[in-house]
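A single protein chain has been omitted from the complex, and every remaining protein chain is retained in its original position.
Showing chain A:
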Amino acid sequence: MLGSKANLDTKFSALKTAKTVVTGTTLDSNSHPNSNEIKTDTDNELSMLNSTINSNNSGNTNSNINSNSNNNSNSSNSNSKPQSNEFVRKIYGILERGDYPDIVRWTENGDSFVVLDTGSFTSQILPNHFKHSNFASFVRQLNKYDFHKVKRTQEERKACQYGELSWEFNHPLFKRNQEANLDNIKRKAATQKKVLVDEKSLLLNKADGTQALENESAMNLILNNTVNSESFTQLKKKVEKLHKEIDSYKKENDNYKIELEKLNNKYYTVLESLLTFKTVNDNLIGNFNTLCQILTSQGIDLPQSIQYSSPQKDLKLLTTESSTQSLVNAQDSTSQSTPDNVRNVQAPTNVPIPDVIGGSADINSKNDDIGDVDSNELKKGFHVLLVEDDDVSIQLCSKFLRKYGCTVQVVTDGLAAISILEKFRFDLVLMDIVMPNLDGATATSIIRNFDNRTPIIAMTGSIEHQDLITYLQHGMNDILAKPFTRKDLYSILIRYLKDRVPISDQKNQLQQEQTFDNVRRSPEVHEDSQQQNIPVMMNDGPPLKKTRL
């Protein structure tokens, strides 16, 4: 008997030194990541094992192995000297001495105790007496000893004399001045272990002979329900690592969000300044052209390459912006008759519409204020895609376009526009916004995935600032406000097609076009340079934009 006891004890201490963690049910409930709690629970389990041994050793004083077990407990279990319910006794001691009346004390009638201030309890009492600072863990331990929190309703809690946030616990045997009862407050064993203990005590009462064997099997039971320290630490490390990772990802994510917001703000600022800039730039180009025309009309020969100004020229003009601006305004007031046109500040609208019927020879005579407008003439044969769902608008717009020598292809919604642009190339696209099946803005953003070169002009009645930004965001180049006059349409054609060679004619003009290109922007000459240059006016912009932005 004594041998077998020793056997059990050795095994136990071996178990303990190996820091084996009893888990079984515990591990499951402790997938909870707080390693502190796991640790506490580990301690609990160890102390529970202690109590198991104790109950084996000393809990059966009435049995026939009485003396043996007493000896055993004295000789081998110095660490089990404290009572099995030391935890409960500690609390009892604190309460009886009234160490912290403001934090924890008996209730008035002394059959329960109340934690008045969980914060101070956690920061002061737990570290001093229970070697941890986790209130939840304390409560759990209480529950294991069959203590229960006294439940209160919302109203009761408010009316509670110990304060709204107090925690009251009771146990039927845990009462003021009744220390003797403490012996009977025992830790609830998890069901599995309870069986174990019961079996053991039963065995102890029964036969000594089989004791060793039974203890062995009990030990195996425990071992089967344990995880060794190695894997436990591994798991713990893993959990800790995961936590760190999550934290870092959270931080990263927050940073990204902030950055995205910043970028968005910047984007809109840039976009707006671009819009402003574009207007200014167009004005300047218009002025410059006017200047060139006047110079030409006064008999000064200008090299053709200077017509649309090199970046340096533009910059020069930019510095005298205020004066040219006023010039533009002056011209506007005299020549504009369509106040609802967004682009009516644009210089090209100042150019009288050439009468196609009369032929280009008539143009000069019709222009009183501007002499030679040869440069403003539109070449014939541009292929324009008209995307519009309203028959009246289609007829009128295509009529206008044909009058300016364009060939017109009509489709009536955004989807059709996409599919035709996938197959054919156009010099210009005029796109309605509100259309069945797919609106013009969305269609444009899709088209821009495969075609970045063809100028796409929005034709729309809504020309709010926000709408303009939306259209540009979708990749549209410009806006033609509805309803538009012939002049408005012409100014758009001029802006995007002036000095362009229709795609259909490009093969013939290849040589000339490339010479042009070399003069203007030599680095960008490559295979399809003409296509790159479709919106000539636009392409004059970039160098300036770069310097500006």
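Methods note: a residue touches a chain if its C-beta (ideal position, glycine included) is under 8 Å from a C-beta of that chain, and two chains touch if they have at least 3 such contacts; residues count from 1.
Assume contacts and distances are computed from a predicted model.
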Of "Phosphatidylinositol glycan anchor biosynthesis class U protein", "HPt domain-containing protein", "Nucleolar complex protein" or "GPI transamidase component PIG-T", the UniProt protein name belonging to the chain not shown is "HPt domain-containing protein"
The one of A:E377, A:D390 or A:D505 in touch with the missing chain is A:D390
By the document's definition of touch, the residue of A:K380, A:K399 or A:R453 touching the omitted chain is A:K399
Listed in rising order, the chain A residues that touch the chain left out are 337, 357, 389-393, 395-396, 399-400, 403, 434, 461, 482-483, 485-486
